[in-house]
Structure formats: C-alpha cells, structure tokens
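Report on one structure; see the data block that follows.
Of the protein chains in this complex, one is absent; all others appear in place.
So, chain A:
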Amino acid sequence: MRANKKAFLTSFPFLSDLVSKTSSGSGILPRPMEILLSQKDKGYDLLSNEDRIQMERKELAKRFVKAENLYDPKHLEDRPSTGSKRLSVLNQPGLSIVTDHLIDYPAPVNINYFWSFGSLAGICLGVQIATGIFLAMHYTPHIDLAFLSVEHIMRDVEGGWLLRYLHANGASMFFIMVYIHIFRGLYYASYVSPREAVWCIGVVILLLMILTAFIGYVLPWGQMSFWGATVITSLASAIPIAGDSIVTWLWGGFSVDNATLNRFFSLHYLFPFIIAGASIVHIAALHQYGSNNPLGLDASVDKMSFYPYCFVKDLVAWVSFGIFFSVFVYFAPNFLGHPDNYIPANPMSTPAHIVPEWYFLWVYAILRSIPNKLGGVAAILAVFVCLLALPWLQTSEVRSSLFRPIHKKLFWLLLADCLILGWIGMKPVETPYVEVGQIASVYFFVHFLVFTPILGRLEAKYLRNLGKA
C-alpha cells in the first residue's frame, strides 16, 4: 500500500522532488514533515519496547550526522530538516529556535487570512518602536517646548513629517490589527483550553497597549493631550482613601504639568519594550499547542511547515496592510485624529468636546454610562476581568462558531455592540446617547457573563435531545 502510494506520487514530475526516495522513514511526506507522523503511521506501535527504543535511537541518530560523514553521498538523505546541513548556522543551539519556531513550525493547513493579523500586529509594534526612537531624537519633553518640537519635526527635520505621521497613524493601525485579532479569537474560540494562557497574556498586552497609547497621546502637548490626560488621570482619585494622594503622586504636582509630561515621556519609551517581551511570551504560549484553525478541530492530522506557506500568506497580508496604511499616511494623515490637538495646551480653557482617540471610545462609553465615578472605574476594570475570565466562562463542547449558529449570531451582536459603544463614546452626554450607551454597556457584560456560559449548556441539551426526538 505504501509502495503504491509512493509510486503514484513519484509519477508526477513535480512531486517526486519532494517525496523522499530513501527507505528510511515512511518516504511519503517531505523529510521535514515526517516529524508529524505518529508511531502508528510508522508501524512502531507493533514493536516491543526494546525494538521501539532501538528505532528511536536510529531516528535520533539520523538527526545528528558525524562531521566526517557529512559530505559522504551515502549520508545525503540523513541530513536534518530545512534541507540545510548539520553545520548550518540555523541548526546551531542558539539559532535552532528560529528553525523550530519560524521555519519548520507546523501550522494547520486550513487557517484563513484572519490568522495573519497577529503578525500584522507585531509589524505595527516594530513600526511604532522604530519611528518612536527616531522621533525621540528630535522631541523635547518640556511643556514650553514640546508642541514646538513636534512642529520642528514636522517642518524642519528631514523626513520628520513621515516619521510623525507613521507613528500617529501606526498607533491606529496597531489597534485595528489587534481588535480584528481579538474578534478572530472570539469567533473561533481560540481562547478555549488548552490556549487559556495565550488569551490571558493577550489581554495583558491589550492593557499595556492602551496605557502606552494614552501616555503617548499626551506628549505633543496639544489641547486634547492635556485635557485627556487631566480627565483620565483624575479617575484615579476615585480610589477610596488613597485616591487623592495617588493622583498627586501620579501628576508629580497639583495638576498635569511639566513633571507629568517628563515622566510620561520616559514611560512611553519604556512600555513598548514590555509589550515586546509580553508578545514573545504570547507566542511561546501559543507554540505549546500550536495554532487553532477555523474548524476548531484537532489539526495535527494535516499541518504544513510555517515557511514557506504561512510566510507567503502573511506576505500578502503585509503588503495589503502596507497599502491600507499608506492611504492614511499619505492621503488622510489627520483623519483619525482631532483638530483640537493642533492647538497648544491651555490649562485655563477646556475645549467644548473632549474626546479620546477612536480606539478608546468603546471603553470611554462604558465609563460614562455609569453616573458614579468609582462605578465607572470599576466598570472598566470589570471589562478586563470579563475578558480574562472568558476561557473559563465558555462551557460549550464545540469550539468554533462555524458549528454554533446561535453563538455566531451572538458574536455579530457583540461586534455591533462594540461599534455602537464606540459611536456613543464620541457623542456628548445627552439623551438619547446616554440611554443607548447604558443599554450597550449592559449588553457587553451580559454577553460575557450570562450568554456565554448559558449557551454552552443550552447547546449540550439541544444536542442530547436531538437524538431522542
């Protein structure tokens, strides 16, 4: 049977190169993919324990060829994976991590383009760090000079306008990529066991991103920068007993002033590297079990090597992202921003409508829905608690929404709810916006705390009764 399969495969001229021609291994899959064959496929399950140990020793020996045998034609097929030689740079102990996690890494074959948003988010982080470092060469974090230094960057520094617009729009792009990435996780339930750690670290990254973006927006020292900082840092005064002391400590004074700006600059430089570290842990946690796939089923039956397949798919996503990003940077660089931030900060005069950047609007809406100050802060904390608890709130035995029609509809309802919250966030606190915002905020919590757990049980009951009726 196996011989026939090999003969069939090798009859195609273009496939015969990929199929291993030696008798070692199963000889059906390309050499790197033989690691995915189970013991049963290789016929090892029928061996006795001693024989099995022998076979494993032989397999290991294949991966380590003695240097003097390396160029012996007899050992040609025994060279380790990636088609590279034992002495290749990528197979050395330090860099083998690149081979194991980026090149030979097995990925499910059926992942769609929504799986590219993770790497896109990583690219956005890289863009932000690179542009940020070069912007910091020209920026001055003093209240009298900050606004002017930003204009100096825009007008005098060579390519400064590009650096500034890449950084400002890059932040928006970063949030778009991450939000789509999160919604992918919600739809296909990638957060479910055994990937709870991946999800939780992701929520931590989101929190760090929100903090970093908020601090970064203060730095240009425009009207929105100043008043946004004042409003949000004042939230800390809601903390009982120590609230006011904490806020004074945070400000380094009696209001948002030079001390605040200086420390914000330092923290804004620091946080992205913490995000980078968390991202590495995020990927490490993912690689424990491998990626999820749109079907939500066990993908180990059919996987492909990350390079070149996922690389080339991601490349398409990256180029498309580049085009999307370029439209904003070159044709509408201030579309996502607020014109009031081009007015230098004036502590004596508050603008008529203080609005945070678009990516904060949904949280802002939830905050404002609760008339109580401490309640609003507690609601924001509750949002993150809900997100963190999600893997344990999920009770369904079915993972992907593809096979859960009710959950699918609830997912779209949640997405609509988040968009409504975002829209409410930019509206003034008046009827009917207040009421709509309150309903939307309540639904947000109801979705995670009520619908998600109940739905799993409902589905189980329905499936059980299906056979009976």
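The rule is short, and it goes like this: a contact is a pair of C-beta atoms (placed from the backbone, for glycine too) under 8 Å apart; a residue touches a chain by one contact, two chains touch by 3 or more; residues count from 1.
Going forward, contacts and distances are computed from a predicted model.
Asks: With one chain of the assembly withheld, which option in "Calaxin", "Exosome complex component RRP41 homolog isoform X1", "SKP1-like protein" or "quinol--cytochrome-c reductase" matches that chain's UniProt protein name?
Replies: "quinol--cytochrome-c reductase"
Asks: If the hidden chain were put back, which of A:Arg52, A:His101 or A:His138 would touch it?
Replies: Touches the omitted chain: A:His138.
Asks: Which is it among A:Leu90, A:Ala107, A:Ala121 or A:Leu163 that touches the chain not included here?
Replies: In the complete complex, the chain left out is touched by residue A:Leu163.
Asks: Please output the residues of chain A touching the missing chain, sorted low to high.
Replies: Against the missing chain, chain A presents residues 14, 130, 134, 137-138, 152, 155-160, 162-163, 322.
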